[in-house]
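For this view, one protein chain was removed and the others were kept in their places.
Per-chain numbering from 1; labels A, B and C assigned in written order.
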């Protein structure tokens, strides 16, 4: 077909097409909500109308066959109306209360559990991993599946002091809110990249490559007569940004790639301001298919938090109340030089007062 | 005399020589203190012994004749025992309560008022200014004298919500705790320094000079054949550090040197952690002998603080409670781009949340 | 293993066990498809070797678009020929991720016909992710998608697919219409979305209130966070009911956790000093039946969030403290375009707007786009004395 006839730039369909009657009617006129049971939100409109949202967990990676299954369930129980959430759960928009039970039953039977509402652990926001990305230090879907299997009771029950948001990213690009999560799992490269000098000049722009390094570790150099680069090993902290801009620099390493754990990030403005996650475990081995070290570490963090935090206290709020020294004591995690910031604003993270608990 | 016979490295005399009996006896065994009246501290020992410290203000710049006067008063009223404070007040160490009244009377008569204790304004920590330093953007003693004349009631009466610490420095070297004071007055240069190319090579080390610039504004250059430097005007923020290391670079400027006002610094760990002072007035003219603009600005800040702060709230604690937007509203001070940090860690000072008062 | 004759997957099979839905099971639902068989095979290989097997993505896409497709190639094309190409198509989701069964089936049919039949619902930015197809299939897929009323999302140095929380459609706290705004900005800037012309990516996210359910403050170059100006609406009767219910200790759970402690509770009445309220939502979150945001609603616009590469992660910072969100959002679009112009001209390659602002200085940035500095934009004024004074200062004084 000729470019002229091609339809382009139409943008997404208008959302209104997909809204159920009850929403169109009560749009912007919702009065309040309740959570009658885990995974079910009850929104009541000023008009008195009621909307039940039944939230089910998914692996995010979905086969079209499963999406068709969701479509069929939506037809059967809620006039074909459903949505997905910002954390990749699916929500069925039900008006007839009596349909909730059977819907939940069918979802469970099909392997899609209902939950994730209120003070629970919802789905883990994650990324591509070995399923689709070239930068991945580890797999995403596999780590997330292993974690959620272990944390599952907290998805089905609202038994935590507050929401506990967990996120995963497979490399420092951090596709997702890893840098601001209650608990974050981050894939890390831990070795200086290798350079394919033969192909580098063909494949990459050397100035861009040099500029890509946060620590200025990359220097232009002539290697065996050809234009290429060298990496000052002592300046490299393995961020992989050079690899992102130049395929001839290889960052992936089967032996030394691994995972790190971060806690105390937050996005909402509720009570306390949004915050970044902080490093608590610098390195855990990359151990498929179930990553037991990572799963146990995260589970332990959730348990210590659940046992000590006050009601309504997010992970970050709990840690700030008790202080980092006590956090490391309670969790039994070793504190090392890796935990001490040494990047651009490092000095801002030093403790600059005598206010200490002894 | 020959170097051999010279006495050196004896260090300061041992403090014990100068302690009154009551202190030697109760050293480390003080039970509590009271402030019976402004300028008088009453320390009671576990033994029941009592020590009264009568605190008088001084200009810090003292003629030996005045020091002799203090010595005579000490002999007359407290066995010759006196000390100076970390804010340059003089304290007479009295054991006989009946001596307090007459001592205070004689001090006042001699022009040395008693006060500065408790929730008051004590002496202004300050620096050399035109009396002795080469870097001074303004005079120190004159500004301080003008300020204290105006703030005087707050020295003699403990009528403020908390201690109010004021400091002055005559240039960005900040000799004193200007960077951590409730209110700080800082002399500022505001024009790019001029260069004496003729003498520069003789007088200064060019590498040291280049390295001295925080913003890298200084470049080595050959001027009229001779080795010298140039200053990238747009990179210069007039800190004067180049002048400190090289006399051939002139920073003082009669027309454009001036004063800036800072608030919300703090040193103690009481309640809140120590903090830096923040810029509130970027520039006021250098107006001897009484600097009326500066005096009025500081007086206004003290009054707004005194009127709005809660009991025991230091300036910084008050501002943090109400927030900077309201501070600028209440004081009526204009907020400009000069107030927004643009140095190394500027981004850390941006407001990174939606928690706002509207 | 029998269910994937071509490549045994003993390690992946482990991940079919356990209560959480299994992505392996999702893949195996198409174990009959050669492309999925090879995907499973290569993935098992990665699990064995602890390393990925994807090559750097080349530039592929649909005619006239610079974004929307992520090129991906296997580095083991001989062993896994069916995923030699395995490109992702990013399809712009409907605002708020609302669907009907019919429209979902349409997308499924298209993707089963032209691609792997594997998706992500959704990608972190918000798109529908169609995972894995070959270069020749891109155009036909695109044609059928547009016919079905869908279009591609962003990738590369363009405006990325905006996203929004469900907002007024399904939430009582929405302070503006997040869906309307998200749709309007997406439509208005189709060219910026499809044809990368910026120094780097630019993301917009719309959250209806300070709970920020789309994590906009962490992930958007421009975050639109709903808020209000006037007093929180209080239904004292309902407050008393919460107190009576015993589920809530109004003093401890509500008042004492208020960041500004601007509430007091005498057992009968909840008093709020709204002048001190920072609109954090906590009290409202705890008592949805009793409290509501005020009536003068709008949003706070924040700017510059991003992930760590390269200067370290940033949260968005306040740009416009309060503005009403009324279509056609002309003032906001003017600002947005002023920012894009300035950034496009002076931004470095791969420099996000948040990094750009820090490099040139927020004060200069505001001056350039013609916005007055206000103290709401900062946590506190500068503490260092390194001030770039300008001439006019001496005149003023």
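The rule is simple: a contact is a pair of C-beta atoms (placed from the backbone, for glycine too) under 8 Å apart; a residue touches a chain by one contact, two chains touch by 3 or more.
Just so we're clear, the structure is a prediction, and the values are computed from it rather than from any experiment.
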item	value
Residue touching the undisplayed chain, where the options are A:8, A:215 or A:230	A:215
Residue of B:141, B:190 or B:260 touching the missing chain in the full complex	B:141
Omitted-chain contact residue, chosen from B:10, B:109 or B:307	B:10
Residues of chain B in contact with the chain not shown	1, 3, 6-15, 17-19, 23, 27-28, 30-34, 43, 51, 53, 57-68, 70-72, 74-75, 80-86, 88, 90, 93, 111-113, 125, 127, 129-136, 138-139, 141-142, 145-146, 148-149, 152, 155, 172-180, 208, 211-214, 239, 241, 244-245, 247, 252-255, 257, 265, 267-272, 274, 276, 286, 288-290, 311-312, 343-345
Residues of chain C (touch criterion as defined above) contacting the omitted chain	308, 312-313, 383-386
Sites on chain A contacted by the missing partner chain, in the whole complex	172, 174, 179, 186, 188, 190-191, 214-215, 237-239, 255-256, 258, 260, 264, 276-280, 282-285, 293, 321, 324-325, 327-328, 335-343, 346-358
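Throughout what follows, only the chains that are shown with their structure count from here on.
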item	value
Winner on C-beta contact pairs when B-C is weighed against A-C	A-C
Between chain B and chain C, centroid-to-centroid distance (C-alpha), Å	49
Where chain A and chain C are represented by their mean Cα positions, the distance between them in whole Å	12
In chain B, residues with contacts to at least two other chains	348, 352-355
Residue numbers of chain C (touch at least two other chains)	210, 212, 217, 225, 259, 278-280, 315
